[in-house]
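Missing here is one protein chain; the remaining ones are kept as they sit in the complex.
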Amino acid sequence: MIASTGKDSAITSAYMAQIGPSHPALKEPVMFTFELDGERVVSADFAPGMAHRGVEWAGTRRNAIQTLYLAERICGICGITHSVSYARAIEQIAGIEVPARAHYIRSIVGELERIHSHLLWAGVAAHELGFDSLFFLTWKVRERVMDVLEYLCGNRVHYGIMQIGGANRDITPDQYPTVLEALDYFEQHFGQLAKLFLEDDSIRIRCRDCGVLTKQEALELCAVGPTARASGVAKDVRQDHPYAAYADVEVKAITPDQFTGEVHGDVFDRIIVRLYEVKQSIDLTRIFIENMPPAGPILAEEKMPKLLALIRKAEGEAIGRHEAPRGEVLHYLKLNKNVQPEVWKVRAPSYNNYMPWIPMLEGEQIADIPIIVASIDPCISCCDRVAFVRGDRKDIVTKEDLHRMSVAKQRKIQHG
Amino acid sequence: MKLPMIPELLKQLKKKPVTNAFPAKHLPKSLVEYLEDVEAGRAQINAPVPIPPNFKGKLKYTRATCTGCGICVRFCPAHALEMIRSERKIRVMIGQCIGCELCTTTCPEGSLSKSDEFLCADTDRYSCDWVLK
Partner (left out) sequence: MGNVLLILFGTLAVAAFGIITGLVFLGVDRILVARMQARIGPPWQQPFFDFFKLMSKENVIPRNSIPWLFNLAPLLALASSIVLLLYLPIGSFPALLAAHGDLILIVYLLIVPALAMVVGGFASSSPYATIGAQREMVTMISYELPLATIAVAYAWKLGQAGVAHPFALSSITANPIWGLVGPVGLAGAVLLLLVLIVVTPGELSRIPFDTPEAETELAGGLLVEYSGRNFALFYLALGVKSIVMAALVVALFFPWNVSDFIALPTVAARIADLAFWLLKIEVVIFFAASLIRISLARLRINHVVSLYWKYLGAVGFLALALLMIDGMIA
């Protein structure tokens, strides 16, 4: 566990310490190696890849409709996100027109999922700070979101409501009151949570100016989602490239300067952004329910064998995007007149948000490591799908190697 | 120094906990006796949390109406359904089912349906509860 830093160990007081792959601060396996000087982090490095399951490989070996459910299982929290972006990719290739009502269903469930994910994150962040009362309070509210999702979808996790060309289940008018009632409950508790998170001085002294990511760094490292927005980068797929029902409403990316007048890019700003996104999602869900199109079809093709036949005829490639609670999800898909997808590549938001960890962590204290790591809301299992290529037993891949590998893969994609 | 949590916590001290209670406070010596006591009104039981309508619970298979067309087997994402070719019927492995509802919606005869049951735990993965035929 503890090792000297090599030849200079007699001179420098720095020492190496590992956190992970399994550690109480980490909810999923990832390994950090820190060079520490007393309580201060001199340099940080991380090694993901501990939760690899080969999802994409499995996805190209079953038919496209089965793969939709596999896509949902990439992540436990953002099931809707992955299934919608996968479905959107297929719909683009096969030219399937999604009915208007299905667009609204997708948006409503997606926003409820965002409320769920952000509340879950807020609880975890409170726990990392040693503030367990807030953790219990937040998860009490989260329980209600799960109840609503269970009421709408039939499942508490992995909702299974999305389908290629629409949605599996309708949200009927007799279900609106329950959802609206729950939204009122969230609104009520949002005020309480905002007060407890943003006015509490013990949270403020821990999070203010801790784990700073400047706007410049956020842009250079391609951070996405709340991590980028907290650094002042106003980017949101729902605002920039509206999909589903978002084109009918005005969605504005939430940045901390809208509430505090300044952007720090620290952990506290990430808390502000996530909390106010909960509020935004509550409002959006209410708008969607009020403006739901009249009852009609919710699936472009209700018979699954016909849908599969449609996919079998399709050829081409497409990218499906979705604003996940953690940022932009990207599904690249290639169909080649077959029931199975030819190529399937998923880029989860946490993949972009990994790199900002390093500028955030350097120079901070050991005590801040858990909250900084948690502050990007890392979803390790979202990212760890691809096996690390170790053909010639090389553990470190240089930039040239990576470039060569990417060119080779690109060729394979282009020429089949 | 502002600590808004303290009044919230003191307020909560007077309120009831939100945790869902266990059916009985402690594990009774004999479950059967306890249930008999409950029926006779001698003991209290905490009602389970209600299940919402259209809950995706354990699958139900009606063998008589199944025509063995195999659509469900083709689409099941978890390979939980198996074709028994000699009988033109299917076999359902509950342990593998992920509750996606695809089979119940695709079945042309309505032979597969979902129930409210969700307590499927078993020690034997081939028990009659887990493999529907």
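To keep things simple, chains are lettered A and B as they appear, and every chain counts its residues starting from 1.
To be clear about the criterion, a contact is a pair of C-beta atoms (placed from the backbone, for glycine too) under 8 Å apart; a residue touches a chain by one contact, two chains touch by 3 or more.
Not measured: the values here are computed from a predicted model.
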| item | value |
| --- | --- |
| Contact with the hidden chain (one of A:39, A:181, A:250 or A:401) | A:39 |
| Which of A:56, A:150, A:200 or A:236 contacts the chain that the document leaves out | A:200 |
| Selected residue (touches chain absent from view) among A:333, A:369 or A:382 | A:369 |
| Chain not shown, touching residues in subunit B | 3, 5-6, 9-10, 12-13, 15, 17-19, 21 |
| Subunit A residues that touch the omitted chain in the full complex | 1-2, 15, 17, 23-25, 38-39, 126-133, 136-137, 140, 200, 202-203, 205-206, 365-370 |
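As a working rule, only the chains that are shown with their structure count from here on.
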| item | value |
| --- | --- |
| Centre distance in Å when subunit A and subunit B are each reduced to the mean of their C-alpha atoms | 29 |
| Parts of subunit A lying in touch with subunit B, wherever the complex brings them together | 62-63, 65-70, 73, 131, 133-134, 137, 140, 147, 150-151, 153-155, 158, 160, 168-169, 192, 195-196, 199-202, 303-305, 308 |
| Subunit A contact footprint on subunit B (complex, rising order) | 1-5, 8-9, 18, 52-56, 71, 74-78, 98-102, 105-106, 114 |
